[in-house]
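Shown here: the complex without one of its protein chains, the others still in place.
Per-chain numbering from 1; labels A, B and C assigned in written order.
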Amino acid sequence: MIPNDPAARSIDLLRGMLTIRKAEERLARDFKAGALPGPVHLYIGQEAVAVGVCAQLDARDWITSTHRGHGHFLAKGGDPRAMFAEVYGRSTGICGGFGGSMHVADVSKGILGANGIVGGGIALASGAALAAQLDGAQRVGVCFFGDGAAAQGVLSEALNLAALWKLPLLLVCENNGFSEFSPSSGVIAGSIAGRAEPFGVPGRQVDGNDVEAVAEATAEALERARGGAGATLIEAATYRIHGHVEGEHAFLKTQYRADEEIERWRGRDPVARFAATLVERGTLDAAAVEALAGEIEAAVEAAADSAAEDPYPEPAELDRHLLGAA
Amino acid sequence: MIPNDPAARSIDLLRGMLTIRKAEERLARDFKAGALPGPVHLYIGQEAVAVGVCAQLDARDWITSTHRGHGHFLAKGGDPRAMFAEVYGRSTGICGGFGGSMHVADVSKGILGANGIVGGGIALASGAALAAQLDGAQRVGVCFFGDGAAAQGVLSEALNLAALWKLPLLLVCENNGFSEFSPSSGVIAGSIAGRAEPFGVPGRQVDGNDVEAVAEATAEALERARGGAGATLIEAATYRIHGHVEGEHAFLKTQYRADEEIERWRGRDPVARFAATLVERGTLDAAAVEALAGEIEAAVEAAADSAAEDPYPEPAELDRHLLGAA
Amino acid sequence: MTRKRMIHAINDALAEEMERDERVILIGEDVGASIFGDTRGLLARFGPRRVRDTPISEALIGGMAVGAAAAGYRVVCHLMYANFVYTAFDAIANQAARLRLMTNGQIRLPVTFIAAGGGGRSNAGQHSDYPHTAVAGLGGIYVATPATAGDAKGLLKTSIRADDPVFFLQPTSRGGEMGEVPDGDHTVPLGKGRVAREGGDVTVVAVGAMLRPALRAAETLAQEDGIEVEVVDPRTAFPLDETLILRSVGKTGRLIVVDEARRAGSLAGPIAALVAEKGFATLRAPIIPVTTRNLAIAYAPPLEKAMIPGPADIAAAVRRSKETTT
Partner (left out) sequence: MTRKRMIHAINDALAEEMERDERVILIGEDVGASIFGDTRGLLARFGPRRVRDTPISEALIGGMAVGAAAAGYRVVCHLMYANFVYTAFDAIANQAARLRLMTNGQIRLPVTFIAAGGGGRSNAGQHSDYPHTAVAGLGGIYVATPATAGDAKGLLKTSIRADDPVFFLQPTSRGGEMGEVPDGDHTVPLGKGRVAREGGDVTVVAVGAMLRPALRAAETLAQEDGIEVEVVDPRTAFPLDETLILRSVGKTGRLIVVDEARRAGSLAGPIAALVAEKGFATLRAPIIPVTTRNLAIAYAPPLEKAMIPGPADIAAAVRRSKETTT
């Protein structure tokens, strides 16, 4: 899964981030064009977190995700075409069009699903970590959640239990500064990473726009988890460049963040930044980066175009999910 | 409310603890005699916490309590006779016999009620603290809860919000070492008091069998709260001498704590200990302590005997609580 | 009369009640930004003392609403999407709905929980429930299900003034619809339904969002089939306006219940129980439920459309009812 050659590995990181970026740029355009049936929450600007973490995982590890789940899905190996089809509500979607953007899941890849309930994935990942512990095969459960979700009490319940049971659990808080339209300072007191310590769980802060820093922190946490020493909370500082939900300007009457703030964070774009690093290091030259981006964009666009041609599911398919049906 | 004379004040503390002790010893006998309709959870051994805290409060301050709520009810000024009548299920009970032991409440005294939901009082007290803040009259909300309840996520939710809003809230955790039949070490990771700090809320540990230490810690927290500086978490180390619930030996097949442990804690009985302190200080002599105890016991027994004569409520009274009824 | 969108009528109700009684306060996630528009402008108008954006902590804020109400305020607690009522369910089910009984009326709770429910916008499985009966089944909390702008305003004003808890469930997909709103201090009593359209042939009780398709079906049936449908809007799911429903069925002898909820959790149950007991002698045909299936709402538009009852489903049920003779 993880290539041994450091250069290949870092190109994979870039590839992973570019895939998410290009896929979501497509979804943003689709939304603007009125081509999406429901709401979408884009991950643009946070790619380094999903990719940095998932690069350290393999398919047998479990993840749970959030309403902002495309990035986690793709980084964990989810198929872009099946994701587009799902967001388009097609029967070829990864969930057959039943789930949509907020519920993309691929159990075969260890993706237990995006989740429309803020904080909902925390307990699920804890359960997956329990399963992993029982399996005894050094698998782990990883939970992605937002800074807003850190206000849900279930986080402290999970920290408590994970500490007591030494669960192989990785709690990854993506602190993007906002809980919908509320700046974190208004809804989160003190430090999120710090909340783990009183339970005896290490809490680490990391630059969430630095994919290698995220990967490194993850590797450390995984070593702990796979070695039987228990959980870690990683707080990754990042920023969402798009709104909370596409189209939010249609219903919001006031601006909730300054344009300069967005621009400042654009300057720390995790994808461009890592591309520049690779160029600097001589791993890739600028042309190669461009070629890679172009290649990924083409693949993503082709996946999306093709998914958009797929049929919608038939209402009769609903029968399959009635209780008692096989 | 709080007498100025230190001697009178400390005699009041002893009186408060003795009242709880005598009342609950009566209930323990009542239970053994099969005279109680439902389960009772006794507070014997923890009296210093309720009394130490409530001695610093006045009737306009709000408290919420737990399934183990007789001590808080009495310490906050609840009427013993009305409490007995409630536990006996009589129409003269403080809740007319509708609530019982787990729900004793007297809103006129600021007692928002015992609560059968572990952790249930935490949010209620936070709401009362919000009301107190809005009133602007330096009232506070105080929540008593157990070490077991500290595992409920709502505690962290309250710490977060109380810090953000600077709520006049006092969270009093009575760490009696057990969550039903589970020793705390198996269900509580790390330090309870320490859990407050990452939110920016002070967390203090205090000897919960030392009524003056509890009162002092409370006074400090109240100064903070009434001064607009916000919440405090106090963790009071104590022990319940009786079982989790009276009669538990009838259904438990194994012992969950050692007899020596109980004996060790009996040696630190908060009532006897404070009585001894007062004798040592010359505030009272041994005979006066005995007289006080006798006087209180007589009053409590009379209250209980008289409550036991009261009639049960009539089923027709239920109508009053149907929605739409005035 | 003024023509307004439902969401603006709700906004007016909130503003007027906050103006009328300074003890009315509003708490909830992003009530300042207001994703639905129902709380828009209230923060600016009434200030952050009375209008409070909260963290994502439904268990806490649900219970705080109860505590602040017990301590003297009239609290509106916004839960956003109705599915989040489940995250706050303990506060509603174990506290709000029963404190009146358990304290023998010492605690009355002027608290209104408000949320938006139902499907129609591809919000998928965790954002489309219409959970009125889960709350109605608690018995101690009014459940208002407004169907029109006028009723939304009138019911909400009454809810806020009520001394008992209310769950006010607005239909997510109908907020933008225009309706007539009476001028002045318009209130609508809890527990009183209305006849939305008179007719002598078949009674259609249509809940909340289902009123409009029911009325549309009634027009079609009148024009195409010569069937005169009486459309009854119960307005509150609990308590039901038994007299009104029985009177209508007494006239028509035929009953259809239309509810956007899942069959097993729909008002088809309680209404059928009512009529099959107290209106049995007047019934001339089977009671036909028109509800969604016993599934969460699916994402893909054709699935969602197939699940949620529309005018054609209602008309078909009415025709089926008319064809039955007994």
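Note that in this section a residue touches a chain if its C-beta (ideal position, glycine included) is under 8 Å from a C-beta of that chain, and two chains touch if they have at least 3 such contacts.
Quick caveat: nothing in here was measured; it's all calculated off a predicted structure.
Though it is not drawn, the left-out chain touches A, B, C in the full complex.
Considering A:49, A:154 or A:236, the position touching the chain not shown turns out to be A:154 (whole complex). When the full complex is taken into account, the listed residue touching the unshown chain is A:126, out of A:19, A:126 or A:182.
Only one of the listed residues, C:196, C:244 or C:296, touches the absent chain: C:296.
When the omitted chain is restored, the residue from A:24, A:106 or A:269 that touches it is A:106. Remark: the residues of subunit C touching the chain excluded from display are 59, 83, 86-87, 89-90, 92-94, 97-98, 101-102, 124-126, 129, 131, 133-134, 136-140, 238-239, 257, 261-266, 268-270, 272-273, 275-278, 280-281, 283, 285-289, 293-296, 298, 324, 326. In the full complex, the hidden chain is touched by subunit B at residues 37-39, 89-91, 93, 95, 97-103, 115-120, 148-149, 151-153, 179-182, 186-188, 251-254, 256, 312-315, 317-318, 321-323. The chain not shown here touches subunit A at positions 62, 64, 93, 95-99, 103, 105-108, 112-113, 115-117, 120, 122-132, 134-135, 141, 153-154, 157-158, 160-161, 164-165, 320-321, 323-324.
Operating definition for what follows: only the chains that are shown with their structure count from here on.
Look at the CA centroids: the one farthest from the centroid of subunit A belongs to B. The distance from the centre of subunit A to the centre of subunit C, each centre being the mean of the chain's C-alpha atoms, comes to 36 Å. Inter-chain spacing, taken between the CA centroids of subunit A and subunit B, is 45 Å. Looking at subunit C, residues 54-55, 57, 59-60 sit in touch with two or more other chains. Among the residues of subunit A, those in touch with two or more other chains are 151-153, 186-188.
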